[in-house]
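Sharing a structure, written as structure tokens. Questions coming.
All protein chains but one are shown at their positions in the complex.
Order of writing sets the labels: A, B, C and D. Residues in every chain begin at 1.
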Amino acid sequence: MLYREAGDFKTSYEEDSQTFPIRFDRLAYHGALVVAFAIVPFFINDYWANAVALPFLIYAIAAIGLNILVGFCGQVSLGTGGFMAVGAYATYKLMTAFPEVNIFFHVLIAGGITALVGMLFGLPSLRIKGFYLAVATLAAQFFLVWLFNRVPWFYNHSASGQISAPERTVIGVPVTGPHTEAWATYLFCLVFLAGSALIARNLTRGATGRKWMAIRDMDIAAEIIGVNPLRAKLSAFAVSSFFIGIAGALFFSVYLGAVEVGEAFGINKSFLVLFMVIIGGLGRIFGSLAGAAFLVLLPVLLKNTLVGTLGWPTDLAAHLEIMIVGALIVIFLVAEPHGLAQLWRITKEKLRLWPFPH
Amino acid sequence: MLDAGKAQDNLLEVNNIEVIYNHVILVLKGVSLSVPKGGITALLGGNGAGKTTTLKAISNLLHSERGEVTKGSVLYHGKTVQHRDPASLVKAGVIQVMEGRHCFEHLTVEENLLTGSYTRAASRAEIEQDLELVYSYFPRLKLRRKSQAGYTSGGEQQMIAIGRALMSRPETILLDEPSMGLAPQLVEEIFTIVKNLNEEEGTTFLLAEQNTNVALRYAHYGYILESGRIVMDGPAAELRENPDVKEFYLGMSDEGRKSFRDVRSYRRRKRWLS
Amino acid sequence: DLVFPDLSYRTGPYAANGIPFSDGYQDYMTLLNERDGGIGGEMIKVIECETGYNTEKGVECYEATKGEGALLYQPLSTGITYQLIPKATADGIPVHSMGYGRTSAKNGEVFHNIFNYPANYWDGASHAITQILNENEGDIADLKIALVYHNSAYGKEPIRTLEELSKKHGYELSLLPVDSPGQEQKSQWLQIRRERPDYVIMWGWGVMNQVAIQEAVNIRYPMDHFIGIWWSGSENDVLPAGEAADGYKALTFHNLGSDYPVYDDLKKYVVDAGKAAGAGDQLGTALYSRGMYAAMLATEAARTAQDMFDTKALTPAQMRDGMENLEMTEAKMAALGLPNFGPEFKVTCSNHGGDGLGAVAQWDAKAREWSLITDYFPADEEVLNPLITADSMAFAEENNITPGCM
Amino acid sequence: MSLAEQYVADDVAETSDGYVTADGRKIGGVMMEMRNITLKFGGVVAIKDISFDIRQGEIRAIIGPNGAGKSSMLNVISGFYHPQEGEVWYNGARRAPLRPYQVARQGIARTFQNIALFEGMTVLDNVMTGRLNFMNTNLLQQAVWRGKAAREEVHNREFVEKIIDFLEIQAIRKTPVSRLPYGLKKRVELARALAAEPHLLLLDEPMAGMNVEEKEDMSRFILNANDEFGTTIALIEHDMGVVMDLSDRVVVMDYGKKIGDGTPDEVRNDQAVIDAYLGVAHD
Partner (left out) sequence: MPDQLLFAMEVLLNGLMAGVLYALVALGFVLIYKASGIFNYAQGVMALFAAMTLVGIMEGQVPFAHLINAAFGTDLHVFGWQLSGLVGIVLTALIMIALAWAVNHLIFRHLVNQEPIILFMATIGLAYFMEGLGDLMWGADIKKLDVGLPQGINGWIDTVTFDAFGYGFFIDNLDIWATVIAAVLVIALMIFSQYSKQGRALRAVADDHQAALSVGISLNFIWVLVWSIAGFVALVAGIMWGTKSGVQFSLSLIALKALPVLMLGGFTSIPGAIVGGLIIGVGEKLFEFAIGPMVGGATENWFAYVLALLFLVFRPQGLFGERLIERV
């Protein structure tokens, strides 16, 4: 028995509904937290921070957000890029308008603003369902991008329409702008990820989460047993957009430092985050992390192997890379349609039975 | 367990199969049964005993539920069928009526019935004729023939599912809970249809049924399944007389039928195996 | 080794443009290695990194290569350039955004590490107007000029300049944005057909160029009144329209064609030796030449730095100084096998953008080649300089930079 | 005051008239009354001018052949269908056309003919959804979790555990419902409905697909719910044994029309009912 669950008995309901009911998991989780917060910052360098860690952390936040909408509430959205843009432009405006306020709050407020915009675009979800809704959210995507590109107020009338993040500090340490240290940006994003994951987990294990899931699984039945579909769907849009807005804010201010809306928050971003959510596992917070890790790490890994180790021409490698990513997506889905998180779960179930089959 | 003497005219044979869902959930733990040609065989058992799973294992619909037959074999006409896809099995004459209705929601009632004749190379007139036959069994369907199946009542959908299977003129029908949700007189009618088809056209039936009472009245032979194992089998008439069957499946005690109001005392049920 | 990363894109929507540029860039460096044994005896190492024109991959490439001792970045993408401006500045590595990127980076007092010589977008806009002025004996007050542009930061660059110039010269400017990628331009071209502007200027990239030229042909717009920026002036853009594209004009800041001694060497030492970066079929195309020119400027800057510091191996800081003190003369270029290839210019601390000289090339569809129809002429500095100062100072203020030479 | 308590208070006033059943239970006044309901779908008339009432504390059965309009009637009661004509009276007041979730908040819970469980959730979560109307911490409190939200969760969980014990589904608490066999799903659905502490419980063929023993279990649960929680129950069922044994009064529908209404004994001997539905007289 590698993996023990037997012998873990709960004596209270509180204990029973905790996030990691199994002791082994709980230890692993705490271990991961310690490593992430207390060990990684000492070893992280620019390359790991900018090429891997930051994109992973930020995409994970966005994926958690989208997962709430798609995975928990069943409303497929392709407007993620647009909502991230809202977060980015909101922080930009806030950063330049209120330079004295701590960037931490700017990011949070940007999330709040995105939540409002998200709710607005969530209104049609009351009538429109399934893929129709997915395509309809593209309207948000294209419209928002167009808007930020078109209205000079959003980019403070700069000549090219790009926005770039000025330097801001948190307790004296710069987290945006050119003079940041890898560990500082990493920790800043990590805090947001940890917070997002915790909030998402809390929301989804309680009444709100059940409302969302009820709507997802069968919206009519949910309404008949007493779920107000309007409120449930809009709250999902709001919470989801809140996280996505935060991700957009960090993406712009901490990670890239300068963005052009069409390029950074285009439709590809919407798809990318959706892939993360599905590959990771719909309706699993852990899945969002796994999905983000998978889609951020895999290309880097492939590139480094194909070009760095095997010395292939970069274009061949790039073509192969995208083929391999595509093929892996398919292979994973065929192996386990419910994503990496489910794959992990089944592995655990098997481990639990090990060495006896069944 | 099996009556060896009958083995040669068995149309369908299930040998000691084991079924696992999702690679981890073991549901059937070695089920064997045989269905003689031209017979009506009943598969009985409580909720979750594995009746549906057994039928799906035979018709190869398990794949689409991420289930797998890991052991044993299923023979139809003496040939294994595990590697054939469900469609080719239908062509070979085995059709399953799925539990829980499964109509094509967006198709009209009539279109639903017509899909049943998909595999047949029959003429238009023949199909027309069969359609009329089904309508004569279920006049209710004729009334609703142009409405979308998704909007018909539960019982109507059940009729559609059965009618659809009849439209393919199969050699063997696997019926999963045909009586579910049907009005009492219709239940009798359905079983009468089963009996007629069996007697007049020689259609073979394997039916999973909760309504043990009716099932045992019409079936020739019965198997009782519990927790993924066959716990008892025998000619239907014998099963009907078995005291355990009587008590647990027919709801009869020595004093005759009990009232549902009288069973309120808590009582642990005896199981053959658990 | 002297390390020159090449952030190329051979995949994605702009691959067709990225491939020849990167080939030219790398082949020239290979040539120096093969023929001369590097620069001043120090071998060149090119690290190619695929960005797919994607900013995030650009960042990844930057981070992956900067540790290898990268001396200079040439990202060939305005988006990635914007990304790298603060990062590279902080890391002290120079960026050369040749004919693209942030125009006001010309002000080296604010953008210490960014160079955009020999010409920038605003120069280009001014060149186009000057060309039109020249074609109309200096009077364009009654003309209608339309700008068809890629609806992105890149495409919007010339607008302010063109507006300023319209105030000065009195022409009427109409703006026709085309959304990325630019496959559908019916509306824009129907409008052009209706309003018959006297000139159309184009600021496109990728598929947009081909479609625009095709649509111009379709509505029978006079091709010699259609002027593209240098990024809209490659063979890729005109070839699909065939014969009918004849007469299309594009700006350029270097000469075109393969009629230079250096091409013989490239053939001999690189392509025929099987050392070409690509398939070796791009020699002499406009973008290949531009890539090669970029490599030439980079290596000459490195040479300048070697001379300045009297060392063979260079640090990024030394490279930066080399860039800032680069002087291109005709003699130098002739010696490199590129006589008459580019304008003469000199970089200074306060001017990272060269002299902003440009020329106009015209497409000859029969001969399938570009040829310069003008000499190099300057941009309207009178109009541009205030704009550049304003934009760079705004940046300086936002980022707490005190302008000045290092 | 919880919703349930509120409604109990309202109801008490109504129990002026009523009757006493054969086994001595006291049935109260009219709780729900359908007056001249007509429901059409395009050309199909699913319900034609039907009136009947349901009294406080009784078990009221609705029977009829397939497609008679029984489920549609339940849908009208739970606000999912809105009849073209007729009125619904509840607790002595005429009910305006409400959205289904508003109806649910008035204390009406139900199960469905084609099981409508939330397949992606565990049994426990499914049953907990029944308690949603008792959980009213806001989003922020839930995001923080510690404190009010956690207390509320535990509090409701205790109630749900009682229901789980009551229906004997402890063993499958953490199983995703998609893995359950048909019969157990029906039981979970009942648990979900009971968790809402309804006043009026609507059951649409709760015993379809069960064998006799399971039907006995189910009967026991229904009777106990009626007894212990005082829940009024409207029940659709095709098993005449069950209907006759459990119900206090029976409405019979055929082709959308009401063809009979009365005690089980009256109904089973009614020739119209025998012709339309029962086929043969049931003992």
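We take it that contacts are C-beta pairs under 8 Å (C-beta built on N, C-alpha and C of every residue); 3 or more make two chains touch, one makes a residue touch a chain.
For clarity, every value in this text was computed on a predicted model and none was experimentally measured.
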Chain not shown, its touching partners among those shown: A, B, C, D
Candidates A:116, A:173, A:329 or A:351 - the one touching the absent chain: A:329
Of C:68, C:139 or C:184, the residue in touch with the unshown chain: C:184
Given B:19, B:33 or B:61, the one touching the chain that is not displayed: B:61
Per the touch definition above, residue among D:80, D:145, D:182 or D:277 touching the missing chain: D:80
Interface residues of chain D (partner: the chain not displayed): 75, 80, 112-114, 116
Footprint left on chain A by the chain that the document does not show: 70, 76, 124, 127-132, 134-136, 138-139, 141-143, 145-146, 150, 220-221, 224, 267, 271, 275, 278-279, 282, 312-313, 315-316, 319-330, 333-334, 337-338
Residues of chain C in contact with the chain not shown: 10-13, 15-16, 19, 151, 175-179, 181-184, 186-187, 190-191, 193-194, 206-207, 210-211, 214, 217-220, 236, 239-240, 244, 274, 279
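Heads up, the rule we're going with is that only the chains that are shown with their structure count from here on.
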Of A-C and A-B, whichever chain pair has more C-beta contact pairs: A-C
Gap in Å, rounded to a whole number, between the CA centres of chain C and chain B: 75
Cα-centroid distance, chain B relative to chain D, in whole angstrom: 30
Shared interface positions of chain D, touching two or more other chains: none
Numbers and ranges of chain B residues touching at least 2 other chains: none
Touch list for chain B against partner chain A, complex: 20, 22-24, 26
Residues of chain B touching chain D in the complex: 21, 25, 44-49, 52, 99-101, 140, 144, 147, 151-156, 158-159, 177, 180-188, 210-213, 248-251, 257-261, 263-264, 269
Chain A to chain D touching residues, read off their complex: 12-14, 16-17, 199, 202-203, 205-208, 210-211, 213-214, 216-218, 220-229, 235, 239, 283
